[in-house]
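All protein chains of the complex are present and in place, except for one that has been dropped.
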Amino acid sequence: MDYREVDTASEYVCRLDHGADWRGQIEEFAAERDIDAAFFYGLGAVQDAEVLFYDQDRQEYDAIEFDEPLEVATCVGNVSHLNDERFAHTHAVLSRPDGTALAGHLDRATVFAGELYVRAFDTHLEREHDEPTDLDLWNL
Amino acid sequence: MDYREVDTASEYVCRLDHGADWRGQIEEFAAERDIDAAFFYGLGAVQDAEVLFYDQDRQEYDAIEFDEPLEVATCVGNVSHLNDERFAHTHAVLSRPDGTALAGHLDRATVFAGELYVRAFDTHLEREHDEPTDLDLWNL
Partner (left out) sequence: MDYREVDTASEYVCRLDHGADWRGQIEEFAAERDIDAAFFYGLGAVQDAEVLFYDQDRQEYDAIEFDEPLEVATCVGNVSHLNDERFAHTHAVLSRPDGTALAGHLDRATVFAGELYVRAFDTHLEREHDEPTDLDLWNL
């Protein structure tokens, strides 16, 4: 396991904007606060969502659209740099009115309400192409 | 996205009491330690659970009861003030013997075993009525 010891630069309690994109807001916030590396987690609800599943054989993401209101039971992710832009790698567990859970890589979702804890580190994390997985991963 | 930069007041590793209410214990703990703002996450198992789903059209919570033992695959939430009381906004992902997952806003659950990390902040977070969602949200 590769790792990097980090120091914390700042911590934030956040409230996502109703009607805006869940992941996009995190990336805008990171850019506004000059956050080059962070981890976050939170909870809330969305009006719809698109999650991705990575096909490990074909090495491509497939999209799954949920055009319905869902609870965000958990959202975890991190912020780092990818191709000179800040990227919020975001996973979420969502739930339906009967309590059944859906989950995956959260590409976009229209926020109904959302609350996050963001912990920004005093380091720079960069994603680079990784051969075995064809994903963009950290070189720690 | 609204946000507030916070400083950490204290950090805790917690073990929930067998047979007591999951959310109620967090609120009692927050009151006992004078915690006015916190985020937490953890894991465990419960003997039963009641999760809520917020109907975004009717703007009301609907309850879903699970009268069965469940793993707590993930629990995330936060503590803040609502109507002069401490409220632990708690979401959880639960699982059944076959591994299928259930999730939602955790209203109450009888603890079988539970472990939490609680991070208390040196600030005061208050919930107020929010018009568009009819929820009680932070004014950051």
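Order of writing sets the chain letters: A and B. Residues in each chain are counted from 1.
Throughout what follows, contacts are C-beta pairs under 8 Å (C-beta built on N, C-alpha and C of every residue); 3 or more make two chains touch, one makes a residue touch a chain.
What you see is a predicted model; the values in this text were computed from it and never measured.
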{"item": "Selected residue (touches chain absent from view) among B:Y41, B:F87 or B:F121", "value": "B:Y41"}
{"item": "Residues from chain A at the interface with the omitted partner, ascending", "value": "1-8, 37, 39, 41, 51, 53-57, 62, 64, 66, 74, 76-78, 89, 91-93, 100-105, 119, 121, 123, 125, 130, 132-133, 135, 137-138, 140"}
{"item": "Chain B residues touching the omitted chain (full complex)", "value": "10-20, 25-26, 28-29, 41-43, 45, 47, 69, 71-74, 93-101, 103, 112-113, 115, 117-118"}
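Everything that follows uses one rule, which is that only the chains that are shown with their structure count from here on.
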{"item": "Rounded Å distance, chain A centre to chain B centre (Cα mean)", "value": "21"}
